[in-house]
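Shown below is the structure under consideration.
Note that this complex is displayed minus one protein chain, with the remaining chains in position.
Chain IDs A and B follow the sequence of writing; residue 1 opens each chain.
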Amino acid sequence: MPRLGRPFLALSTTAVSLLALAGCGSSGGDASADGTPAAGGPSSLAGQSITVYSGQHEQTVKALTADFEKRTGISVKLRSGDEAELANQILQEGSASPADVFYAENPPALTVLEEKNLLAPVAPGTLKSVPATDSSPQGGWVGVSARTAAFVTHLGTAADSAPPASVRDLATPAWKGRLGIAPAETDFAPIVTRMIKTDGTDGAKKWLQGLKANAKVYNSNEDLSVAVNSGEVQGGVVDHYYWYRLRDEKTAAGTHSKLHYFTKGDPGALVDISGAGILKSSKHQAAAQAFLAYLDGKDAQQLIAGSQSYEYPLLSGVPGKAELTPLDTIGTVVPVADLGDGKASLQLLQDTGLLQ
Amino acid sequence: MSGLTITDLHAAHGRTPILQGVELAVPDGALACVLGPSGCGKSTLLRVVAGFHPARRGHVALGDTVLDDGRGRLPAERRRIGYVPQDGALFPHLTVAANIGFGLPRALRRDRSDELLSLVGLSGLGRRHPHQLSGGQQQRVALARALAPRPELLLLDEPFAALDAALRTDLRAEVAATLRAAGTTAVLVTHDQDEALSFADTIAVMRAGRIVQQAAPQDLYREPADTAVARFLGEANLVPARIEGLQADTAFGILKLTANAGAARRGPVLLRPRQLRLSVTPGPGKVRTRIHRCHFRGSDHRVELAPESRGLPPVLIAYTDTAWPPGEAYVEVDGLAHPVDEPTEPLL
């Protein structure tokens, strides 16, 4: 084989050795599980290893796990991905899942796992450190950080000078052709859920039909933020942090958009929770509980508050970034129980044709 | 004792039967030819012998070794049977020398391939690649490659078909000489009767999956089993006759037969074109004909005659040494007539 033989052989050797390198990261075989953080502090768990499936902003989570590893000696294997895909993965893995902790961007992904009885109860001490409304009423997962729905507008447009006071306004004909939404994002469904709660299913359906008539539909909040900034549409419903992250990328000079909030009490003035839960199948319950306790502890909350993810910490006494509008002036956290697993809002979105 | 023996061989492609009871014997060291029209199954026969196609039932043996009995078969690579396909199928990625040495142990390759290259007249071309050779050269390499491991039997599947006429004749003669010199038993498959007649010691005529006749070339030419075989081997004058014992009563008068035909009956007798003698004067046993056409073929003249008496086919063919101008001629018969029957089974 004169022609391809040599390079092929060399390449395959390279490939095998690279894979061997990649594979030797997996180890660990500790067994201790009593369900609560060890009394003597997490240091007794040093040397253990937990796997975290995370759908959260990776750079921030990386900083958190590094800090956690340093403080406790527990090593963390971080698996970042899209939260919905990770939830689907855990559902397929079932009880054999290698995941110990699932850290999600939105409650529905956690609620689905809780409903399928895949989550272990979070230690009461951890649950108590954040407001009760920020966690699962059943105690299967705990809130970690918050963000809020907002309305971003292109500078100098009518939308910017007269932003909507309520999401309900966006369904009126006045907004025809000026609006962008990203209904496929996991952040959008909670607003629909909230509308169903406040205005009833029919009211919510009418509202969605109005939105459908008015809005250009985007694939993601990222795309929508960029579209508003470039003036493709006048305004759009996004979570607040997308604007801050885009501003960091585009710098002040490249930023042609501004953030507005809906009136407090409006279904659009929605505060969304990121949370974390422990897999029932985890063989490292104690270490996993320690990680959750850490996330809602002062150190982690301060890290979150200071990070480039622009999220609000949940622990009282830890202030958010100074440039962020204080959370309590924007809105209230919807009780997680009201959000459920989002199936009702999904069906409504599908029925109105905003989602396929 | 070596030699190929095939008895009651059946084979099929899927549900289509191809071979339907083939009987064939090729003596050790003989050059045999399987002659038949396209589609008669002769290539399949070769492929069964080579081990590329399974027999459904029957028996194929080379010397004492059973090759295939419909239930078990010896893998092709253990049969010691060389194979030269129609287009040579040289390995395009190997040099000529490597092609020839392919079936040899590494240590023997160089010497033996040099030896065979000179045997087929291609000395010095060992380092070429197949695409740098002419068609004739490619076929010689294919032959050398098949001969290199000294097979007990060589199979040639229309190996000269793709070559032009002059080259074909030369190469055929060369190959026959090469094989005789090497003492190799060989089976050549072809649809070209000239090739068969000039190449083989024994010819088996195949039709519709069966061997209808096997004989030495002269015997087959003169004494074919039926009218179809007669026509297939060359031009034939089939003259109606009343046949009885050793005699045939024809328009040419009473002719002697090649063999005792038994009880009286009517049927055609075969007279090859060379058996018809032309003259300008009438006489006993002569038939008056009009010369239709005469053309020169190099070695002889082919004359088409329209007989004027009844009881003869509309056209007779004669090969003569001299040219015949248009006009009349009288025809008489030289040699023995051979009684032939119409074939009993379908021709394809």
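Quick note on the criterion: contacts are C-beta pairs under 8 Å (C-beta built on N, C-alpha and C of every residue); 3 or more make two chains touch, one makes a residue touch a chain.
In the analysis below, contacts and distances are computed from a predicted model.
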Missing subunit (named according to UniProt) among the choices "NADH-quinone oxidoreductase subunit H", "ABC transporter permease", "3-oxoacyl-[acyl-carrier-protein] synthase 2" or "DNA-binding protein": "ABC transporter permease"
Residue, one of B:57, B:222 or B:301, that touches the chain absent here: B:57
Listed residues B:146, B:278 or B:303, member touching the removed chain: B:146
Per the touch definition above, residue among A:46, A:184 or A:213 touching the missing chain: A:184
Chain B, residues in touch with the chain not shown (by the definition above): 8, 47, 50-52, 54, 57-59, 61, 64-83, 85, 87, 89-93, 102-103, 127-129, 131-132, 142, 145-146, 148-149, 151, 155
Footprint left on chain A by the chain that the document does not show: 1, 3-5, 8, 11-12, 14-19, 21-23, 25-26, 51, 57-59, 77-82, 84-85, 87-89, 91-94, 96-98, 108-109, 112, 184, 186, 189, 216-220, 222-223, 225-227, 230, 232, 242, 245-246, 248-251, 254, 308-309, 341-343, 346, 349-350, 353, 355-356
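By our rule, only the chains that are shown with their structure count from here on.
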Where chain A and chain B are represented by their mean Cα positions, the distance between them in whole Å: 84
